[in-house]
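Take a look at the structure below.
Missing here: one protein chain of the complex. Every other protein chain is in place.
Right, subunit A next:
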């Protein structure tokens, strides 16, 4: 392990600045929860809290993928349609080919990793700007999902255990009072794993280093391109997990879905305090960001706020969260 000065520098900067925004985001989440609980007796009931968590699971997983890429100073617009593509691949393996469940899971994650590898190669080796490369991938994958599925949803009726990936409850089988859906469990386990990767592994260190000073990483003799490809591939594999979650929840791979989901993922990432300029961010912040978005949307629905206003409020919250973060940093620096 050869940690470069640039990498260690970026790491210490992260440690100094990450904590505040996370506390701020967490406080906002608590305020929202308290407010909605007081405003409606229907908000704080187990079934509704589980519904909120279930609604967070897919966006949360996509946001984890987006966080990795955004920390490197890049962007991935293809996370939503890549998720759909991986769901369709699972459908092909399980329903069209009739193979066993583990093959479908492996195929979906492998397909995601492969597509991430392609995106990463376009960006790192062919020097196509991330916005353009992943915009292209977003459209390619949207089209391929429709082509491969024959433009129809692929149902998983032949694989009865498939819906359990997302909707079954491992926790509930031990603690019946707490039927947390597996999709939520997967989200939190994944968050822990990727947090560990970011803070404890070389890949994580280079992720931050590439985002804060790519040139320095390069000059210190590190193969920056290879690390960047690896990070995009990892993000792609995570999108594969999101694909499995959404397909299992809907018991079908919906080929037309996915466009626009990248924006929700990016919104969760920035609410959570990850900088779009790269070099700074955390998975915990992203999870809180994703929770804020789904709590807000669910709460507004419970309060019967008109749908057009729900969208306005979500937009206001994104701007307020990022502005508060900027103010804090301007004063700090």
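Quick notes
Everything that follows uses one rule, which is that a contact is a pair of C-beta atoms (placed from the backbone, for glycine too) under 8 Å apart; a residue touches a chain by one contact, two chains touch by 3 or more; residues count from 1.
Methods note: contacts and distances are computed from a predicted model.
Protein name for the hidden chain, per its UniProt entry and selected from "LacI family transcriptional regulator", "Anti-sigma factor antagonist", "Beta-propeller domain-containing protein" or "Copper-, silver-or heavy metal-translocating P-type ATPase": "LacI family transcriptional regulator".
Across A:73, A:91, A:153 or A:211, the single residue that touches the chain missing here is A:153. Of the listed residues A:178, A:256 or A:277, the one in contact with the hidden chain in the full complex is A:256. For subunit A, the residues touching the absent chain in the complete assembly are 24, 27-28, 31-32, 35, 39-40, 42-43, 45, 47-48, 51, 54-55, 58, 151-153, 155, 167, 246, 249-252, 254-260, 294, 296-307, 309, 312-313, 316-317, 320-321, 323-325, 327-328.
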